[in-house]
Structures are given as C-alpha cells and as structure tokens.
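Here the complex is missing one protein chain, while the rest keep their positions.
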Amino acid sequence: MRPNKIREIWKQGGAVANGWLATPAAFSAEVMAHCGWDSVTVDMQHGLIDYQVAVSQFQAISTTDVVPMVRVPWLDAGLIMKVLDAGAYGVICPMINNGNDARMFAHYASYPPLGTRSFGPVRASIYGGADYTDKANDEIIRMAMVETKEGLEKVDEIVNTDGIDAIYVGPNDLANALGQRPTLDTENEVVLRAFETIIKACRSAGKPVGLHNGSAAYAVRMIKMGFQLVTVQSDAGILKNAASSIVAEIKGGVAKLDTSSY
Amino acid sequence: MRPNKIREIWKQGGAVANGWLATPAAFSAEVMAHCGWDSVTVDMQHGLIDYQVAVSQFQAISTTDVVPMVRVPWLDAGLIMKVLDAGAYGVICPMINNGNDARMFAHYASYPPLGTRSFGPVRASIYGGADYTDKANDEIIRMAMVETKEGLEKVDEIVNTDGIDAIYVGPNDLANALGQRPTLDTENEVVLRAFETIIKACRSAGKPVGLHNGSAAYAVRMIKMGFQLVTVQSDAGILKNAASSIVAEIKGGVAKLDTSSY
Amino acid sequence: MRPNKIREIWKQGGAVANGWLATPAAFSAEVMAHCGWDSVTVDMQHGLIDYQVAVSQFQAISTTDVVPMVRVPWLDAGLIMKVLDAGAYGVICPMINNGNDARMFAHYASYPPLGTRSFGPVRASIYGGADYTDKANDEIIRMAMVETKEGLEKVDEIVNTDGIDAIYVGPNDLANALGQRPTLDTENEVVLRAFETIIKACRSAGKPVGLHNGSAAYAVRMIKMGFQLVTVQSDAGILKNAASSIVAEIKGGVAKLDTSSY
Amino acid sequence: MRPNKIREIWKQGGAVANGWLATPAAFSAEVMAHCGWDSVTVDMQHGLIDYQVAVSQFQAISTTDVVPMVRVPWLDAGLIMKVLDAGAYGVICPMINNGNDARMFAHYASYPPLGTRSFGPVRASIYGGADYTDKANDEIIRMAMVETKEGLEKVDEIVNTDGIDAIYVGPNDLANALGQRPTLDTENEVVLRAFETIIKACRSAGKPVGLHNGSAAYAVRMIKMGFQLVTVQSDAGILKNAASSIVAEIKGGVAKLDTSSY
Amino acid sequence: MRPNKIREIWKQGGAVANGWLATPAAFSAEVMAHCGWDSVTVDMQHGLIDYQVAVSQFQAISTTDVVPMVRVPWLDAGLIMKVLDAGAYGVICPMINNGNDARMFAHYASYPPLGTRSFGPVRASIYGGADYTDKANDEIIRMAMVETKEGLEKVDEIVNTDGIDAIYVGPNDLANALGQRPTLDTENEVVLRAFETIIKACRSAGKPVGLHNGSAAYAVRMIKMGFQLVTVQSDAGILKNAASSIVAEIKGGVAKLDTSSY
Partner (left out) sequence: MRPNKIREIWKQGGAVANGWLATPAAFSAEVMAHCGWDSVTVDMQHGLIDYQVAVSQFQAISTTDVVPMVRVPWLDAGLIMKVLDAGAYGVICPMINNGNDARMFAHYASYPPLGTRSFGPVRASIYGGADYTDKANDEIIRMAMVETKEGLEKVDEIVNTDGIDAIYVGPNDLANALGQRPTLDTENEVVLRAFETIIKACRSAGKPVGLHNGSAAYAVRMIKMGFQLVTVQSDAGILKNAASSIVAEIKGGVAKLDTSSY
C-alpha cells in the first residue's frame, strides 16, 4: 500500500503543512496540490463540496504525491466509508464530544476487527494498491475534532480512543463554545489555554494535534507551541484576500493619479 | 435594459479593474465578484471552462452588480451567440488579425441590422431586462484582441471596424509574435512600443484598450500609460501565488526552528 | 446582514407566495425567481435535487432579492448545517413528530448558545454579509413540518419550541397519516379540521404557518383561512400541467380539422 | 433500426406537436416527454444547453417513445456529428442561407455516399439498433432553418437540396431580417406572406415545414395554414408564463382581501 | 403501475441476473442495461456514485425495460426515500444486523400504513405510472443485506420482518465478519456454510436471496445452490479485467516478435 506521508512526517518529528479546499472544483484541488502543501483536505463540512466533487478532488490531488484528506460534515457512517473507498488517506470528523463519539468514528473508519467499515475500496485500492485492505487501518489517519465544551473536557478520553490517530482543533467553534468571540489566529487567553490543554492531552497520548489558522505567521507560532499539523484558511479564503488586495492596490494607485489629462 | 457599468466607467474617464476566471466553479466566480473588481471575465480560451460552467459563472457574478464578461476560445459564431444569450455583457475575442476578422466578430455579436446575431436571449433578457433586444447592440461590449503580428500591423482597421467597442491586448502572444520572450509585466522595449502603437490607434478611433497584467503595480503603471481596462492574472494564478507564499513562509519558519525539543 | 424579507412580510401581516423547485437546474431556479414569488424553496426531499445542485440554485435565486429557502430530506445535522452555510435563508424540515425532534432541528440550525450549529458560513457570509454569524439566528427561518399523526397531536409542543419560527404543512402526508386519501387542494373534512388545529396552535404561539397547495385559487382560500405562506405545486408540476394543456389544445384543435385536403 | 415516428406521422398526413427544451436538466426533458408531445427538441442554440447536458436529455427522452431532436447552435460539422452519434433522430440547423449551406448541412448529417458523416454511432446504435448505420440516412430528419433574407429568397434551392428533409421557420429572426418587429404568433402581413412563400416552396418540393409558435391556438391555426410541425415556446417559457400567472392570481386574490382582521 | 419484472421472474421460479454499477456515468448504466441483465443496481455504497448521478443512471436504465435498483450506503431514511422517489424499483440496504434494523429499513421504504415513507414520488410516478402510490409497497423490492456476525445469527428475524422482500449477501463483509479472508467466489467452508444458513432461513420465510459473485461460472453454481439473484462484479470491475487481458495479450504478442526487422 502507498505509504501515508503524513505518518512519515510525524515519525520524523516534523509538522505537516495542510491545504484546505472550499471551492468545488477539481482544478482548484490540483492547483493547491502544486503549491507545496504536504496534504490537502477536501472540506465537505463548511466547504461548498459534496461527495461527487470530493472524488474529483481526490483524483486531482492524486496527480501529485500530496496526501488527500477530507473533513466530513458529520459523524455519518455511510459517508465516512464512502470517502475512504474513494481514496481519502485521512478523515477529519467534526464535533467529537466524548469517547463514545470517538469510538463510533474510529469504528466507521476502520476495517474489522478494529471497526465495522464495509469492504469495497473501489477507488482506494487503485490509488493505494492491491494490499490496501490489509494495511488501511494502519495507514489511514482518523482525526477527531475537539471544538465543543464537552469535547474539551473529555479530550483525554477522545484522544486515547483506540483508532483515533490525531486531534484537529477548530478554533472558531471552540471559542464559540467557550463563550469567546470566534476568530482565527486568536490572542484570546481562554482559547489559548484550551489549545494548551489539548496539546498536553495529545502529548500524553503520544498522538499529534492539528490546528486551523488564518495566516502563515500564526501557523508557525502554533507549530512552535506544539501543533504538528497546520492549515491556513482555504483556497477560497486565500483567493478572496489576495484578489481583494490586488483590486485595492489598483484602485488606490489610480485614485492617486491626476486623471484629468486622459 | 440593465446598463453596462463598464461603459459608464469609460464615459467618466475611469479605468476598469477586471477579474479573470480560469477555475471551473461558480463559487470561484462568486468569490471573485466580491473582491471589488468592476467586471469579471470568464476565460473560455485558456481557462479550464466550457459553456455550461460559464453559464453557472455568469449566474454567480450576477448575484452582484459586477459586469459579467467572457473571453471565447475562437472566432466561433455559434459560441459567441450562445454566451451572449446566456447573459455575457462583454465578449473578448482572441486572435483578431485584420478588419475582416473584426467584422465577422462584430457581426456575430450584434443583432441586425448591424450584424447577424440570432434572436433568442433566453437568459440575457432575464438578466438584462425585457428591452434587451432593443438595446443590446448599444450596451454589450465587443473587444477584439490584438496579439499577432498581422493584428498589430492592422490595428487601425481592426479598431475602426463598426461594432468593435474596444481592444484587448494579450501580451504573451504579442511578444511571441514579435519574436520576444512571452511574459506578463514585460519590460521588453519591442513589446512596450507595440503597446504604444495600439494605444495610439485606439485613441485615434476614440475607443478604449485593455491589457492583461501580472501584478497590480504594473497594472497601475499601464493605466497611467493609457490603458482603460486592466486584468491581473486569474483566480487560479492568484491562488497559486498566494498559497505558495503561505507554504513557503510556513516551511521557512519551521526550518529555522530548533525542533530537537519536540 | 441582509434582512430576511419573509420576516418583514410576516411583520406587516402579509402572506408569502413561495415557489418550489423539483427540477435540478440552476436556470429553473432563476426563471422561478423572476416570476414574482417572495421566496423560492429548493426541495431536497422529494425534488430531484442534491446538495451541489442546491448550491447552484441558491446562487441563481440570489441574482434577485427573492428569499432562498430549502427543504432538507430529513432531520440530518450535517446537511442542515451545509445548506445554511451555502446561504439558505430558511430551512423546512420534514416529519417533525414532537418537541424532541423540533429541538434537535432548532439546535442544528442555530448558532450557540441557542444551538450547536458549527461555525463556517463560507457562502452565507458572502450572501448575507460580514455580520452574518451575529445575526443569523434572528434572520434565518426554521420551519418544522407537521404531517404525521404524532406531529398533529403534539403540534403545540412543536410550535412552542425555542428556535422554531414557523410550521409548514404537508397535506399529502398528513392526509395519509390520518387514513385519508392524499391529495393537494383537499376538501376532505378530516384534513381540513387538522389544518384548523394547526393554525390555532400557531396563532396561540404567535408563529406563522404555511401550506403546500395545488392551485392559486386554493392557496388564496387558505390564506383567508389563516395560512401566512403558500406554495403552489413545483416548477416541474407547473410545467407538466401547462405543457400538457398546450399539447391537448393542439391535438384537439387538429383533430377537429378536416385534414383530407392536406 | 427504431423507426422515426415523425416520418410516420408525416406519411399519414398528420402534424407533429414538438416540445422544446431550454432548461439544462435531464428531468425537464423527461417531464416534457410525458406531456404528449410527438417529439421533443433539445435547443443547443438559444437554450442554456451544451453537449453533455444534451446527451442526458436524449437519454431522458428515450425513456419514452417520443422522438429526440436537437437544434444545433450553428452549421458546425463536429457538433452535428456528435449529436447524431448521441442518438438525436432529427437535427434542426439554424441560419441556412442558400443551397450551399444546405448541402454542407446535409453532408455533415449523412453517411456516405450521401454525405461525409464519420462512422461511430456510439449511443445511436444502442438507441436505434444494430442496423443503425445502414438506415440512419433514411430515418434521421435534417431540418434546415429558413430565417434570413437570403434564406427566404433561396428557399427553393434550400428545400430541394438532397438530404434536406424539411424546413423549420424561426419567426423572430425572419421578422428581424425583413425589417419587422420580432415576435412569436405574429399578425404582421410581411412575415405571414413569407410563411406562405416558404410553405409553397416546401409543397412544391414535397417536403414538410415546421414553425415555432407562442401559443397552442396560433399553432393550430398554422397547421391549418400548412405547417406540419409546430413548437410552442420552450419548457422555460411555459414555466415562466404559468408560474407568473399563479403568482399574479395569489397576489391579486390576497390584495382583494380585507387583511385587517389578521 | 409498471410491474416489477424481478417479482415476475421470482414468481416463475427463475433467477435474476443483476448488473452492478460503480462508475459514475449515465452512459455506463445505459450500456449495462443493453447487455441482457434483468436488473441493474446503482451501487451508492462502494460505487463512486452519489444521488445526482444515481438519478441519471435510473433514467438511463429506464430507456430499457431492465429493472432499476439501488444499493444505498447506509440505513439512512432521507436517502432511502429520495432514491425511491427518483424511481428505484428495488433498494438493497447494507449492514442489517437484526430485526430492529430490518424494521427501520422496511418502514423508511414503505408508505403508510406499512411504513413512514413520505409522499412525493416526483419521478417515480412518471416512471411507474399514476397509480404508483397505491401499489408501490407491493411492487418495490426491499432487500436487506446479511453480512455481519450479528446479521447471520439473526437472519431469521431479519428475513421474517414485514416489508423485507428478500436478502442480499455480501460475501466479502460476511467472510471478514467470520474471521475469514474476504474474497468473491469463495471456496471457504465457513463462508459456504453461512450461505447455506441464509438460504435455509430464506426458504423457510418463502423469500428469495441474492449473492454478489466474481464470475458467471460461480454465479451459475450459486443459483444451483439456491440463490435467486446473482450479481457479477461491477461495470468497473468487468472493464478492468477485460481491458487488462487485452493489454496483456497485446504486450505478450509483441514480446514474442522479433522486432529487429522494424
């Protein structure tokens, strides 16, 4: 089976730079897969992306050796199995509140005897290789999101659940849940302390933890703080910011002109 | 009929900031339409976009008051009429070499008696209004691309063709045609002189001229030089640059760390 | 945040004329949005429409100031959050049987502290505005369908659930559930009495109630009876009826001819 | 090969009721195919429909025994052959101006020795049968549109071209071309005389002629006048009219109410 | 209502040859529907197929009199109702573990009073006929998959559940669940004994049972053993095997050549 490069990076003590897709286009995925990210995640929760587009994005990412990941919209057995069969090498599941949620997630995403994933890796075995079903449980990454009050309180039982490989932190929902203003790249003390709690629990469990960020600078700081996977915005967000800056620069540049000579 | 804001900007002596779409997704169009551009052009020539996606992008742009434009892949009567019926308010046609090409383009894109456009503005009359067919010839913008050796030599007959509203310059093909290295934001003297030739011809004809650029700074400089419409890259290009910078900043930031403490 | 026109109509004591989409095409949505309806609902339950097409229809409706609504196929947390993130300004949820169902629905469709909706309004904040997350709970409309025997019996606890803004009545399922023949525009006494029961419960709770109808005449009668939102058929149903009439008129007209002279 | 029902109707001296598709959805095609039309035409010229959607509509129509037809956007060899390979049983080609245009159209749409259609009926032989290539030239209907000034003048050479099976009249473009106001269901004398000229030419050539109409009543009148195929509007047009009437009836019905008692 | 040919075959004591779709293309479905299968099943579980593509495949299958079936990804009420509304004449539901699962499945897939299926057969009544809702419970086939350890133990309560019409055996998951190596066309004694257990339970209940196979030869043997419906691989699997053989034959044939004379 094609090895999961994320696991290799983590084994070597490195941090993963993870791209994020909200735009429903295979080409957007292919462009992102050529930007240097170690992995690219198809966001089926808040991104405007459903299953059929997600498959096209897995294919587009697979034109490179970047790792194709996905965030599913919910703890939904049918969909989790579908995205794995379609070749996702990592699944991020939102709103995991406790050990029970974590166990269900791990079960859906793992073959027996660890879980109850149904057999039929139609595209995954083409992408991963003929021995996919033998090794998938060991290569696929299952990341549980900790982003609710309950999830934060029970982060230990979540991260220590068999089959949960890592934690992913959604800072907006987490802030919301803690009664703080949701924002990326937060400086809010309450939220930053929650980050520390989660990092500590992950260190104890010997499992990595990732974070969604708003900028590269903050992402680097968070790696230094203890995160092993960082995402920055999404393709749509990056485009929006960069294009808006370009327009502003054009309009600003022209405004300063004396156009009376035109 | 809904007035064409590009014409209004030009009447007031202003320059148009034009966004450019290469990614086949309505959402990418909608995001770009919220970045401040005056118009957004669906590139059906070099962009990965065919008719059905183009329609979805016209719809996405039409959620705002940004002007929906299109570049067609070729001087193709059927397709030029189809994109107009779908609601494009401007058509850029590549590789116009002479007055004859220009006349054919103007004919395809104009109702009788000016041209031979067939009657049936199925979406255009919904977007533009019930009097669309009466006013379309006066509101729609037909931009001929001057980007070949012959086109440059015959820029006067092209720009003075009835029904041609403006010229659009493709700097890569133009450089290629002049035996120079193709690049955006060129400093090549031969190409810059060609720009001046085209601007002069357009001024004589009293018609505006646009240019494709690689950066906002160069675009501003080109407006000062005499262009009235500037495009900067494309959605895909902007994303690629911005995302690559973010990844480089992350990888650079981490490389400088002493990760031995992990 | 862009205000929800349905709320404004209701505040002024008016009734909402609501269009209904079963055909999976953005253009069908755009055509319907130009027919005068106050809102247009994408039917993801019985309509032939899944998420990706629904998004394209929200975009098409958003080319006008008609309110984009959606009926989800089921009380499904992931999908309810996805359609809201995609810009739906109202969600109709079928088969709400009791206060518990109603609470779950309200929770999924509302941000904390009212509910557990996850943060990430990728398209909704573009459509609704930058302050979307602050005001969404107050602008979005959550309509619970009462259409089962249990739902009818527990209509009071449903309509009085916090976060439920209105009730929508499915007359076919309701008739079925009451052992009556399912039909739109029913004259069945049992079903009409059920309508009255629901209207009364809604009046007590100070919340509006809507109904699916088969004709404009019946819809007007139902508004007089106390409904504040009326739907008539669907785009597909309207097309089927109107086109069938045209064909019948042609075939009838020709049949009466003496075609022997041809 | 599955016989072409349009030819059968014409042999028996009947007139064809032809539905028209502008909405890009297979389901819209399937609904129309269940309304009683003898044939349904996918309009790739003014309809919002490109090839891939057209194929899905041929499939949807083929769930019934209604004849699948298509109008291509232009006299385009590649596309004419593609829609035939996809199973269209009739092709309407716009803007045929003279015998030369007619010959090219007939050539592209016919196998040797009559024409130059390339061999490869990938879907057509599944739909039509294993002997498709032997009989296609005799079953497929090639309809040339007469709708320009030149076309009207040269209607005789067009209709007498080998391989042209019938004429289709576009009344809007024809009116435009004759300097008259374009409208369906015209009462304009100049246009009506042109209809008669075309009918007469077709009678002389022993070939049928069709017309696009705005209403069933006018279509019946035109059948009496001599047309053997009538279309009424399109799916989108029928929907727009019928839905707008419903909304108007609701709003009119409610306006007349005394709503003060609400 | 159009009768369900699978029921007719079973009434006559015959076995159903069932095709299987994993490729997301209506044309693949149409090709398969012309290969002689009695029914063709859209696999939404392991196939790369989501709802919108499934609808297009139901339409493609409906161009023939082959029975359109579907396997849903999970026991999901909303989706089961959606595929039925879209015209599926049979639903296979995976991972049915006990009588309770079976009852839920039967309920979702049946109209009252047998179940709780919501009323709105938008495409089903076009495909099946105007009396669809009266007869659907009797024509539609609900097949529960027995493929887990618990399912095998409780096969009697599953097959005897009201509204369950037949059982479908997934040999890979069943083998997995029994601690055996998953494979199609198994010769494993443990798995073959499980087949016999299931067949016996079905015989007692007077209900048919189907099996997924890897080859026609094994499928014939399984019919002799007592299965009444056999599937062989999927469209993608059949293509992969057949195309790989062709390539191997070419490469083998060429390798044996003395190419030095080229």
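Labels for the chains are A, B, C, D and E, by order of writing; each one numbers its residues from 1.
Throughout what follows, a residue touches a chain if its C-beta (ideal position, glycine included) is under 8 Å from a C-beta of that chain, and two chains touch if they have at least 3 such contacts.
Keep in mind that what you see is a predicted model, and the values were worked out from it rather than measured.
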item: Displayed chains contacted by the hidden chain, counting the whole assembly; value: A, B, D, E
item: Chain not shown: contacting residue from A:34, A:149, A:200 or A:224; value: A:34
item: Absent-chain contact - pick from E:17, E:88 or E:158; value: E:17
item: Residue of B:47, B:163, B:210 or B:253 touching the missing chain in the full complex; value: B:47
item: Touching the absent chain when the full complex is considered, from B:95, B:191, B:209 or B:223; value: B:95
item: Missing-partner contacts on subunit D, residue numbers; value: 50-52, 55, 76-79, 81-82, 85-86, 111-112, 116, 118-123, 133
item: On subunit E, residues whose C-beta touches the chain left out of the figure; value: 13-15, 17, 19, 22-25, 27-28, 31-32, 34-37, 48, 215-217, 219-220, 223-224, 230, 232, 235-236, 238-251, 253-254, 257, 259, 262
item: Contacts of subunit B with the absent chain, listed as residue ranges; value: 22, 24, 45-48, 50, 52-53, 72-74, 76, 79, 94-95, 147-148, 170, 172-173, 176-177, 182, 234, 236
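We take it that only the chains that are shown with their structure count from here on.
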item: Chains in simultaneous contact with subunit A and subunit D; value: B, C, E
item: Distance-to-centre winner among chains (Cα means, whole assembly as reference); value: C
item: Subunit C onto subunit E, rotation angle from CA fit, given as a multiple of 5 degrees; value: 120
item: Chain whose mean Cα position lies farthest from subunit A; value: D
item: Distance between the centres, which are taken as Cα means, of subunit E and subunit A, whole angstrom; value: 34
item: Geometric centre distance via CA averages, subunit E-subunit B, whole Å; value: 51
item: Of all residues in subunit D, the ones touching two or more other chains; value: 22, 24, 27, 31, 34, 48, 236
item: Chain pairs in mutual contact under the definition given at the outset; value: A-B, A-C, A-E, B-C, B-D, C-D, C-E, D-E
